[in-house]
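First up is the structure itself, then whatever we jot down about it.
With one protein chain withheld, the remaining protein chains of the complex are depicted in position.
So, chain A:
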Amino acid sequence: MPLYDSASSSAGSCSGSSSSSSSSKPPPPPPLQQDIDGLLAVAGYKIRSSELRQVAQRLERLETAMGNSPADFSQLASDAILYNPSDLAAWVDSLLSEFAQPPTCSSEFIPGPVNNGSTTAESHTPPVQQNITYEQRTLDNQLTVVTATEEDSGIRLVHMLMTCAECVQRGDFSLASSLINDMQGLLARVNTVCGIGKVAGHFIDALSRRIFRGIGGGSVGGGGYAFESEILYHHFYEACPYLKFAHFTANQAILEAFDGHDCVHVVDFNLMHGLQWPALIQALALRPGGPPLLRLTGIGPPSPDGRDSLREIGLRLAELARSVNVRFAFRGVAASRLEDVKPWMLQVNPKEAVAVNSIMQLHRLLGPDPIRNSPIETVLNWIKDLNPKILTVVEQEANHNQPSFLDRFTEALYYYSTMFDSLEACRVQPEKALAEIYIQKEIGNVVSCEGSARVERHEPLAKWRRRLSGAGFRPLALGSNAFKQASMLLTLFSAEGYSVEETEGCLTLGWHSRPLIAASAWQAVAEAGSSAACVG
């Protein structure tokens, strides 16, 4: 029932072969012949994608011709008989033959930009001839409120991520994988350089690994990844204050615990590049009454290429200690997993004051099976047996070890969004980029691994409190001086948004009131050994 005053082509708009055929049937679907531009077909124009460039050039010629004599044009239009506007190429040609002067020489025409007429968004190479100057909008001329729309796409992404995670939890992998596709499409429209787009990208990757490669395809492992991990760790250390805070706070507590002792022994559960220790060595050197004999036992994964990286680091630290007149001895313990370390390897002397330092290592001991004797209990037991003056524990303040995948996922999304957001403050490259990769690996492990492959089993401070108390440790409060110095550290790091908080003797560092990392100190409840001066 064509009610509109369209004289012709009410239904024939898409077929385009004859000029006027009205029918009351619904329009045929756009012809899917070889490379007809689908979007233009829906708009009623039949043209092959491969012809777009040519037609564009002819439109330009027409335009130029028109520019020369506009009045003639509309007059001629009234008189001429035109056919089949749907067949764009033919129509433009017919107009050209009616109106356009033949070109005087080809140099008058600017070659079109080099693109293949695909229907993707606007990224064109600039035209070849650059002798034309034109006013160009500068990018900082932004009146725009596009961040508002970013937000909205970001919110959409988050909702889709949650839905996808829920599908994964339910086992509906086909829906999950189609959601992955949708999200990747949506990602293309969101800024992935920063903000929710970047975080979402990592989570989408992790989810898709879980869906398509199955759990246990863990990217985090020992062995060959050790070297890479160290580099990433180092850059994470540089790019944001979390590790610095961890080292700083732990060192302060250790320093205080070693007060009055002449033989001290630090056991570091993860030496890495030994970043934590120069500061402690310096501080001990400056201690009134002189430095103690310092022993450092550094635990780390074995080097894959035959190098003894632990020893190399030990040597460097020894050199530093020598330069500040601190008697120093180093021992490296190579172990792929912390639970493989036996206390006898540490060669602790009963007369020394021992500090056990665990920066983000204890959570790795929380095995998949909470009932059986998981490594954490074993290790906590022998730590206790060492009777340390202090056990410094720094952990991610997050609940990434919940039994429900969806809960873990949600928590991780929140946690890492916050962390990425804080990372925006870092302007130094490649530190920032590598720090992001470091975080990305964590995300990958939390989201796409299970069983023993999932080592990033972060638990919140409250849980660690219960666990450590249950294992026979009592908390040592971190004092206001530690707090003050942590705050000063942040001022030096000079990015607004970080916040240090004291909570029941522990310190947390967070971003805008969301704590991300928690530092605490403990002592074994069993009788504290008397601090006797040791010989030699």
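Assume contacts are C-beta pairs under 8 Å (C-beta built on N, C-alpha and C of every residue); 3 or more make two chains touch, one makes a residue touch a chain; residues count from 1.
What we mean here is this: contacts and distances are computed from a predicted model.
Colleague: Under which of the names "AP-3 complex subunit sigma-1-like", "Exosome complex component MTR3", "Alpha/beta hydrolase fold-3 domain-containing protein" or "DNA replication complex GINS protein PSF3" is the non-displayed chain listed in UniProt?
Modeller: Record says "Alpha/beta hydrolase fold-3 domain-containing protein".
Colleague: Of A:A329, A:A433 or A:M488, which sits in contact with the chain we cannot see?
Modeller: Missing-chain contact among the listed residues: A:M488.
Colleague: Can you work out which residue in A:Q361, A:Q396, A:T418 or A:T508 touches the chain that's missing from view?
Modeller: Checking each option in A:Q361, A:Q396, A:T418 or A:T508, the one touching the absent chain turns out to be A:T418.
Colleague: Which parts of chain A are in contact with the chain that was left out?
Modeller: Touching the missing chain: residues 1-11, 13, 24, 26-27, 37, 39-40, 42-45, 47, 49, 52-53, 55-56, 59-60, 62-64, 66-68, 70-71, 73-74, 77-78, 82, 85-86, 88, 92, 95, 108-110, 112-113, 115, 117-122, 124, 126-127, 132, 134-135, 137, 141-146, 148-156, 158-159, 162-163, 166, 189, 195-196, 244, 248, 251-252, 255-256, 259, 278-279, 282-283, 286-288, 406, 410, 413-414, 417-418, 421-422, 424-425, 427-428, 481, 485, 488-489, 492-497, 511-512.
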